[in-house]
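Comments concern the structure below.
Of the protein chains in this complex, all but one are displayed in their positions.
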Amino acid sequence: MERIPILQMGEFLIVSIQVDMHDRLALTLQDDLTTRISVTNAKGVLIDISALEIVDSFIGRMLANISSMALILDAQTVVTGMQPAVAITLVELGLSLPGIKTALNVERGMTLLRQAMSSAAPTLHTDDADDPPED
Amino acid sequence: MTLLKTETLAIRSETDVVLIRQAVRRLCIEQGFSLVEQTKFVTATSEIARNTLEYGGGGEAALETHLEGLRKGVRVVFVDQGPGIPDLEQAMRDGFSTGGGMGHGLGGAKRLVEHFQITSQVGAGTTVSIARWK
Partner (left out) sequence: MPDSRLAELITRHESDLLQQWMKAIAASGEPRSVLIKPEELKSQCTELLSEIRQGLQRGGRDINGSAWQRTRELLTEISRSRAQQGFSPSATANFVFSLKESIFQRIRTEHASNPSQLAEETWNASTLIDHLGLATMEAFITAREEVIKRQQEAMLELSTPVVKLWDGILALPLIGTLDSARTQVVMESLLQRVVVDSTDVVIIDITGVPTVDTLVAQHLLKTVTAARLMGTDCIISGIRPQIAQTIVHLGVDLTSVVTKSSLADAFKIALARRELMVVKKRSGSSAASANPGVI
């Protein structure tokens, strides 16, 4: 059965989604990641979607689920490389994926993950209410 | 308005949803849509195709390209003979609940396209038609 490969780099797990996923493949990824986080005791998960040209509500929810499940397993998740057209479409769909950290690319994503993992660091890219608007 | 060509694809499995996405993407490119226009339309296609599969028990999609004067259009008509949607208004309003509930996703898809039409009859099935013009 086809699977999306999950790479391990120290405490991090890295996934680069390169294919147009059908629903079952996405669910398999969700399961595989959760298992791997638990088995490797990973502290950070980076999902790169720079090759994804379409992110619909199903994939969006998958990303949100992965993020939530990872958090329960004490791991931070960052989604990187969302294409502008995809971002615009997701917003129009009404999906703002609150609670998911995002970064422009893998490099920034790793920086963000390391910062998020050290508890004192400010979280930069969430929609959480704990970032009060400054006046 | 001229129908340039039409192609019907079955929606029987998840891989069909991916195939339809790719076919519609090709048509959008043919008709000269911008990247954002393509992405929006193909995403809407994906939403409705999945709907047809999961709520309609499977069905088919007719992919059409049109020419009206100089305007080029893509239209996709999804048909299923499923249980139908009892409360269309409600279904259109169903958002994406963060709790993981499905929602129909139709309201969102409507915002992504130029023309959206839906008819449904309980016990008979549902037909959704979406179109975008360049």
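Per-chain residue numbering starts at 1, and chain names A and B are given in the order in which the chains are listed.
The rule is short, and it goes like this: contacts are C-beta pairs under 8 Å (C-beta built on N, C-alpha and C of every residue); 3 or more make two chains touch, one makes a residue touch a chain.
Small disclaimer: the values here were computed from a predicted structure and weren't measured.
J.: Who touches the missing chain here, A:V19, A:L71 or A:V91?
T.: In the complete complex, the chain left out is touched by residue A:V91.
J.: Since one chain has been left out of the picture, which residues of chain B touch it in the full complex?
T.: 2, 36, 69-71
J.: May I ask you to list the residues on chain A that touch the chain which is not drawn?
T.: 80, 82-85, 87-88, 90-92, 96-97, 102-105, 108-109, 112, 124-125, 127, 129, 131, 133-135
Everything below uses one rule, namely that only the chains that are shown with their structure count from here on.
J.: Chain B touches which residues of chain A in the complex?
T.: Touching chain B from chain A are residues 20-24, 53-58, 60-61, 64-65, 83-86, 88-89, 92-95, 98.
J.: Using the touch rule from the top, collect the residues of chain B that touch chain A in their complex.
T.: By the definition above, chain B touches chain A via 14-15, 17-18, 21-22, 25, 35-36, 38-40, 42-43, 46-47, 50, 95-96, 98, 100, 103, 105, 107-109, 111-112.
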